[in-house]
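The structure appears below as structure tokens.
With one protein chain held back, the other chains of the complex are shown just where they sit.
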Amino acid sequence: MTENLDVLRQGIASGRLKTDELVLNMGPQHPSTHGVLRLELVLDGEIVVKIIPSMGYLHRCFEKHAEAMTYPQVVPYTDRMDYLAAMNNNHGYALAVERLLGIEVPERVEYIRVIMAELQRIASHLVAIGTFGMDVGAFTPFLYCFRDREYILDIFERTCGARLLYNYIWVGGLSHDVHDGFERDVADFIRKFRPTVTEVNNLLNYNKIFIERTAHVGVLPADVAVSYGCSGPMLRGSGVDWDLRRDDPYSIYDRFDWNVIVGDGAAGTLGDCWDRHMVRVGEMEESCRIIEQALESFPAAGDIAEAIPKRIRPPKGEIYTRVENPRGELGYYLISDGSANPFRLKVRGPSFVNLSVIDEISRGHLIADLVAILGSIDIVLGEVDR
Amino acid sequence: MSGYFKDIYEGIATALIGMKITWKHLFVRNVTIQYPDEKHDIPERVRNRLYVNMDDCIGCDQCAKACPVNCITIETAKSLPEENLGETSTGHKKKLWVTRFDIDIAKCCYCELCVPPCPTDCIFMTPTYEFSEYNRNDLIYRFATLEPGEAAEKTANAERIKMETAAKRAAELEEKKRAAAEKAAAEKAHDAGDPTAPSPIEHVAQRTDTRERTPKPSNTGGETSEPSSSGDKSAPSASSSGQPSSSGSDPFDMKTAPHDGSASVRSDAGADRDASSRPAAW
Partner (left out) sequence: MESLLQSFFGDNILTLLLYCSLPLVFLLLYALLAILGEVKVSAWMQDRLGPMRTGPYGIIQPIADVLKLLQKEDITPANADKFLFNLAPYLSFMSAYAALAVIPFSSQYVGADLNLGLFYLLAISSLNVAAIMMAGWASNNKYSLYGSMRAVAQIVSYEVPAAMVLVIVVMFIGSLNLQDIIIAQSGPFWNWIVFGGPKQDVMLASGHTLDASWTNLIFFPLFLGTFVMYYISGLAETNRTPFDIPEAESELVSGYHTEYSGMKFAMFFMSEYANMFIVSAVTAILFFGGWNSPFGVYLGDAFDAPWLVAVEQFGWLVLKGLFFVFMMIWIRWTLPRLRVDQLMYMCWKVLIPFSFGVALLVGFLVVIL
């Protein structure tokens, strides 16, 4: 302590008082790093000069594990990557293996998959929106979001028995057919859910303080977003009209009428935190529309287990399949050597790639903005670290 | 300047809108419940604690092989010809004594992959979700119904039979083995050289809903997607074949260890072996 004071006195006396940068360790136990992310911040006062993200605190060797598993056994492991979007993870993996095997799944299975994936997208966005609000200091919208997410989880639980990690979308089919009254439950949910969006909009998204906190903050220009490989709401928030559900159609998304929500810089600059946030808000409504249309043409009957292979040993070969996860492009690169276990399964995780841009867009911002930026990227550490 | 006043106006107005919303919610009924006193209705398909109905288990090891985290450990002993183990409620003939059937529920990830393959539908998930324990070893559920002594006896019997048979047929077995090995080698060479091998995909002809506890018509219904190495019905000819091939530990060790002590010793031994033999499990 006294040495510090001496240094200070000397500096003042000699007229050469210098300021220095400060290294602050944010995480892995920090309230707003959304898990166990660790950021080393180099700060000049409160201004961020440089960020060095350190990852791996939640590394569970997913890819290596997958090599020791049979194909169906990998599905529960995919759940555990992006644990807020387990259905979408299952879906991507199932598609990859199915394409390698050359399986066509029944119509009803496709419909159920799409409905489940979109419900999961809403659930995941609800968490993203709620926690983003919490990052900028509003706690109440978070709980309103979680309340509605519970309704979705209830539907999932009734269908497949699990609330978070479903192991539901299997290679070639589903683990269970939907429960009785599924259509009614989903329609009910959408009816209950729409007012919440308005409420959260009024309580949080159009609040002046919230706009001030998020507009013009963490601006991600479209070219930077593309060159870093950002995807999902992160990319669309920057005004790039790109959604795999439309641009690389899989499953039956091409049958529905829905819009790709793109950021427009309404409150600030194109590609700021508010844009990313509002893309998520808008996507929830689009998901509702997809679900409603899917429910209208939902095939009344069909055997969901019809296409499930008895034995899965894909021919030698490799495939890259990508789906639109709530956080962006989730890709599975699968190599098969003809045996019952994948030879190699590489995952391209959207959170991981999106996170890489944080240093670029946070420089020169305050710590408070960094928290907002991190919240708007919406990472799930389970998938960043895998 | 007008922007300045607009900002102030918006700040106040939107704050008041927000306050109106939270005020309304003061009078909205709570959505949470008083957990231990009130509980949510458990849906019919819920996936929680596993249960095995040992009366119906034929010791076929299908469930253990399906499990992605290897938390099911099954040991079986072949019954003597004069012993009649009866039939399961689904009409399967029981041929094996199940001397050990442990589920380490602490490792279980509730994926339910073990349920569909069971030919007799005797392993299933129950709605019980409150089963925390103070001691981790209490989470290893032991379903085998045989007393330790009995189990040891059955294992010994099976061992003896095996020895006798082995001694009797030593010579011809030797002969057969050599012939089989030669044949296998030839086949292997043939396989490797033939890229147009028959497609490995077979569709399940019939798949009953796992929730309905109705008997399955055929004994092949449970076999989905197994590694080809050891999962055949014909395998249980030797008493140690009940082991998952991936566990990689000495079959003698697996058989003898659990029977020489009290329950707690057994559980410790089981836990240790699990840990050592499967380094990849988390």
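A few points about this structure:
For clarity, chains are labelled A and B in written order, and residue numbers in each chain start from 1.
In this text, contacts are C-beta pairs under 8 Å (C-beta built on N, C-alpha and C of every residue); 3 or more make two chains touch, one makes a residue touch a chain.
Everything numeric in this text was worked out from a predicted model, so none of it was measured.
Although it is left out of the displayed model, the omitted chain contacts the following shown chains in the full complex: A, B. Across A:A68, A:L270, A:I319 or A:L366, the residue that sits in touch with the chain not pictured is A:L366. For chain A, the residues touching the absent chain in the complete assembly are 1, 22, 24, 30-32, 46, 133-140, 143-144, 147, 203-204, 207, 209-210, 212-213, 366-369, 371.
Within the entire complex, the positions of chain B that touch the omitted partner chain are 4, 8, 15, 18-19, 21-23, 25-32, 34.
By our rule, only the chains that are shown with their structure count from here on.
Separating the CA-averaged centres of chain A and chain B is a span of 32 Å. Every residue of chain B that touches chain A in the complex is listed here, in rising order: 7, 10-11, 13-15, 17-18, 21-22, 25, 31, 43-47, 66-68, 109-113, 125, 199-204, 207, 209-211, 223-228, 246, 280, 282.
Residues 60-61, 64-65, 68-77, 79-80, 101-103, 140, 147, 150, 157-162, 165, 167, 175-177, 179, 199, 202-204, 206-209, 305-315, 338-341 of chain A touch chain B in their complex.
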